[in-house]
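For this view, one protein chain was removed and the others were kept in their places.
The letters A, B and C name the chains in turn, as written, and every chain counts its residues from 1.
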Amino acid sequence: MVNMGFNIGDLHFKNPVLTASGTFGYGSEFDDFINVSDLGGIILKGTTLEPREGNPYPRMAETASGMLNSVGLQNKGIDYFEQVIYDKVTRYDTNVIININGSTIDDYVALAERVGRLEKIPAIELNISCPNVKMGGMAFGTNPYSTREVTKAVRAVYKKKLIVKLSPNVTNIVDFARIVEEEGADAVSLINTLLGMAVDVKSMKPSLATITGGLSGPAIKPVALRMVWQVANAVSIPVIGIGGIMNTTDALEFFLAGASAIQVGTASFVDPQISIKILEGIEKYLVTKGYSDIRDIVGIINRR
Amino acid sequence: MVNMGFNIGDLHFKNPVLTASGTFGYGSEFDDFINVSDLGGIILKGTTLEPREGNPYPRMAETASGMLNSVGLQNKGIDYFEQVIYDKVTRYDTNVIININGSTIDDYVALAERVGRLEKIPAIELNISCPNVKMGGMAFGTNPYSTREVTKAVRAVYKKKLIVKLSPNVTNIVDFARIVEEEGADAVSLINTLLGMAVDVKSMKPSLATITGGLSGPAIKPVALRMVWQVANAVSIPVIGIGGIMNTTDALEFFLAGASAIQVGTASFVDPQISIKILEGIEKYLVTKGYSDIRDIVGIINRR
Amino acid sequence: MAKRIESLKIIENKPLKKDFFILALAGNGKIPEMKPGQFVEVRVDGSPGTFLRRPVSIHDVNYGQNTFSLLIQVVGKGTETLSGLKRGEFLNLIYPLGNSFSLPKSGKNVLLIGGGCGIAPLLFLGKYLKSNNYSPDVLLGFRNAERIIEFDDYRQIGKVFLTTEDGSQGEKGYVTDHSILKTAEYENIYCCGPEPMLKAVAIYCSKRNINCEVSLENLMGCGIGACLCCVVNTVKGNLCTCIDGPVFNIKDLKW
Partner (left out) sequence: MAKRIESLKIIENKPLKKDFFILALAGNGKIPEMKPGQFVEVRVDGSPGTFLRRPVSIHDVNYGQNTFSLLIQVVGKGTETLSGLKRGEFLNLIYPLGNSFSLPKSGKNVLLIGGGCGIAPLLFLGKYLKSNNYSPDVLLGFRNAERIIEFDDYRQIGKVFLTTEDGSQGEKGYVTDHSILKTAEYENIYCCGPEPMLKAVAIYCSKRNINCEVSLENLMGCGIGACLCCVVNTVKGNLCTCIDGPVFNIKDLKW
């Protein structure tokens, strides 16, 4: 038997395969395809204090081995979440984590306080890296000062596990990881989408209504992997790797580079069962290679 | 007849399809496949004062719709260039431009002075964005202060056309474009490669000897396009678009987003004739759409 | 009606006129119940430009033979690849997806309007209506005679009327110009086709208070309600075309 578990502080995850915010709905979209409770955890879609309609259509464009999206945090707000979603989603026997978003530090704080009172939500993922909103989002995550301020403020009110999701659209992601570690984050997750763009040459117009959007999918994996490796070598809190993970091999690259866990994003659109397949694939790899604990391979490329 | 010409200041290019540094050798590698003189210009491979052996093998890895390289500016130095290459390469009836690199500002300046004396080289591309060298390269291009200093210093000694090649590995590329414009650059070219990484899960080792490398190819096109659009809207000097251009449609996206010219990079590895095919494709598009001048479509997405 | 993901064997790839073709698929085990208006998300292997699935309407279902089919138009890389698939190869699908057309609440006079590859779901819908004792007419619009899709199958449903934009076959003009719309009195119209056509039909119907459902073809990232990319702005806010649609009553759309 292989040990697949990992911890963020005293919060235990039965395995290190999670699903990425905004790509897994509230889990129930996948009930027909997998047993969601088999996952190590699910990160729910980006939630805000007030309901949001998001950006205008068109909101996506396909690119070579990638997709651009400009959803812009469409969600029904925290009230609706508490009233309608909370009971349903916490029935899954796994760690259910909310991805929180705001336009101001006060928004983030108010939301963190509300979520802090939800007994069955053991952690939040602080999203300071959404490229698709005019206010907040990536503006926080690409500025060291506001990254510090928002992390500090949320940390002050939120006592459970705080994961901060970093933006890749920066010169040196290590600086940001160090800042959030200093301010008491329990883990970092990276990467969010790269800011990208596509043009429709037939109509001579941008492909997205918002012109720019967030690039995800296999195209970004090399960048994601590089950043995970850099950050894992710089901080002592767990690093959750995200970006272009489509299969077991991709996931393993992240563990070998230093990730303690991974999130599957866009891949779930292509194959709604892929997260579970990856989980099984990792176990098989460990067995084949003769390891009995996933933690033995985390960051192993640095030791060879 | 369609006018395909464009200018950088008073330097005329007969058409806007150039080839990217490091992907087109000294042109002669392509003589069997195309008439190199048909191109608007060629940017020769990265050249340094002293000969360099570059990085150890392995130096490349394939990724989804992309490739990582860590060549590290292998070249025989400017002496060899002057003695052996210069006469050969300037026989092409097109703009032959050298991509210059250094570890210190003095290196850059010395090289620019040398190249300035080469009569048939009408421009240099100042590479401050190479991710594959320990000293210099990207370190210059990701720091606003040193970007300014190196541009200023080279500008002071180099009187012909100065193109500065920007790094995409920054939070806000517009800042860098503005700085080099202020310091007198005649054009900017972007993007150089994104810093990326791959891991070989069989051997549990990084795929590249240098661990990280530069990501090029279709995977990076959305990021390149976004940056070109941002920069074209912020500076008044010509913008040369680079990144993942594999075919006519890709090239057109860059023109529509604001590029005055483009460089074909990795695509030449896959199809050594692609630069000429793209040139022909652009002309055909203009005819079909009823334009008589390439300049009419530059940045057109902003006007619709 | 649970969604499934499976690879189904292609039992026929029948080329039609121009860029159209029909893929017939055989169930593994028993095919699930499907409803007219529902769609499948097809995986296109083997092209870097088609990393996401492609949504395609269910064209026809034969529960007896345990088969169903898709009518597809080649418009880009994905559909191009699909057009080259051969009998015996497999197609990976997520299906059945989306809501469906609903039976008329009142009135017996029904018209189906389709344009281009938007005619695809109307065969399944027409047969369904017939089995529920409606006798719909069918109005199909194409750019020109050259681009008319073989529609013999649609005659099983009812009378078929035709328009082409250049008048090279049927009546000249758009579907909304057809004389049948001036004389006949339909109480229910179902429509699928390019957005300008849907909008023209919607205007026609609103003016006359005709109950009208349209099937939208928004760009989709996932097809299962997970990405929120396929939204359409409705009186109820942004809804997902993939789970709240693709069929919408025009009363709900903010057109």
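In this text, contacts are C-beta pairs under 8 Å (C-beta built on N, C-alpha and C of every residue); 3 or more make two chains touch, one makes a residue touch a chain.
Values in this document were obtained by computation on a predicted structure and should not be read as measured data.
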{"item": "Identified contact with the non-displayed chain, of B:Gly25, B:Gly116 or B:Pro144", "value": "B:Gly25"}
{"item": "Residue among B:Val71, B:Ile278 or B:Val298 touching the omitted chain", "value": "B:Val71"}
{"item": "From A:Met4, A:Val17, A:Leu44 or A:Ala64, residue that would touch the chain that is not displayed", "value": "A:Ala64"}
{"item": "Touch residues of subunit B, complete complex, unshown partner", "value": "22-25, 29-30, 32-33, 45, 53-54, 56-62, 64-67, 69, 71, 74, 217-218, 266, 268-273"}
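Operating definition for what follows: only the chains that are shown with their structure count from here on.
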{"item": "Most widely separated chain from subunit B, with each centre as the mean of CA atoms", "value": "C"}
{"item": "Centrality ranking, top chain (CA atoms only)", "value": "A"}
{"item": "Cα-centroid distance, subunit A relative to subunit B, in whole angstrom", "value": "34"}
{"item": "Distance from subunit C to subunit A - Cα centre to Cα centre, in angstrom", "value": "36"}
{"item": "Subunit B and subunit C: spacing of chain centres that average the CA atoms, whole Å", "value": "47"}
{"item": "Residues of subunit C engaged with two or more neighbouring chains", "value": "48"}
{"item": "Sites on subunit A at which at least two other chains make contact", "value": "64-66, 217-218"}
